[in-house]
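Removed from the display is one protein chain of the complex; every other protein chain stays in position.
Take a look at subunit A:
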Amino acid sequence: MTKQLTFENLTVRLGGREIVHQISAAFAAGQVTAVVGANGAGKSTFLKAVTGELAFSGAAHLGTIDLAQADPATLAFLRGVLPQQTSLAFPLTVDEVVRLGQVVPEGSRWAQEARRRTALGRVGLAGFETRGYHDLSGGEQQRVQLARVLVQVWNPVDTAAGQPRWLFLDEPVSSLDVRHQIQIMEIARAYANAGGGVVAIMHDLNLTAHYADKIMVLKHGRMTAFGDMADVFQTTVLSEAYDHPVRVNAVPQDGIPFVLPIAQTLSAHSAPNGR
């Protein structure tokens, strides 16, 4: 039981409106759980409630810790959060940004520095330490932020208490190219394989199909589906979720599903009078 993230009737109100309605579910450590849904479905709001940024009613527990009452330092030790957007107020270097993930220090100074370097290497930014953060491209900045989150909860399992730690990622690959999308999702996968918990908000359903163990679908703030890939990756479920027809198929060799949104006009290439 202590290796789960559980919600009971989690509800968030913002500006007098209920943005997230009565979500009850349990996410397991050791798995990648994807949260999908249309723009404005309430995915980020749900995550913000879980990460202590927004007040909510109902209950949410990380293991035995009540998320409504936990103090920031305790939580920072147990979970890292990659927001959908981050702005940096002053011109720090890449290494200084990553170091902000170590506000609550773990290990010696030397170990911390080595960790930052390894983290930057993992997100494909080895040697970027002394570059100015503001001089990086959007995708590079996003990966620096991920490195910052990684050094915060470096070991997927806190060895002293045997407690899993968690990564909460709000669209971690939204500005990344194909290669780096895979690279980042591999990090998430490896984190879960090592016993940590990963919750990722995703828009790319095909990447989700590759890397997620469990999928939660939100629509208008309600959970319309939650379960294994086989149950959720259904033409009806996904078409419903996005209010748009999609086609779910499987790659012949390995059976991994892929999702094709159905375009409304004929393909430019198949149209006989295209040019």
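The rule we apply is simple: contacts are C-beta pairs under 8 Å (C-beta built on N, C-alpha and C of every residue); 3 or more make two chains touch, one makes a residue touch a chain; residues count from 1.
Everything below uses one rule, namely that contacts and distances are computed from a predicted model.
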Chain excluded from display, named as in UniProt, from "Cytochrome c", "Tryptophan synthase beta chain", "Ring-1,2-phenylacetyl-CoA epoxidase subunit PaaA" or "Heme ABC transporter permease": "Heme ABC transporter permease"
Among A:Gln183, A:Asn206, A:Thr224 or A:Ser239, the residue in touch with the chain that has been omitted: A:Gln183
Residue among A:Asn39, A:Thr64, A:Ser87 or A:Ser137 touching the omitted chain: A:Ser87
Residue ranges of subunit A at the interface with the undisplayed chain: 48, 51-53, 71-73, 75-77, 80-81, 83, 86-93, 96-97, 100-101, 103-104, 110-111, 113-115, 117-118, 121-122, 124, 129-130, 134, 148, 152, 179, 182-183, 186-187, 190
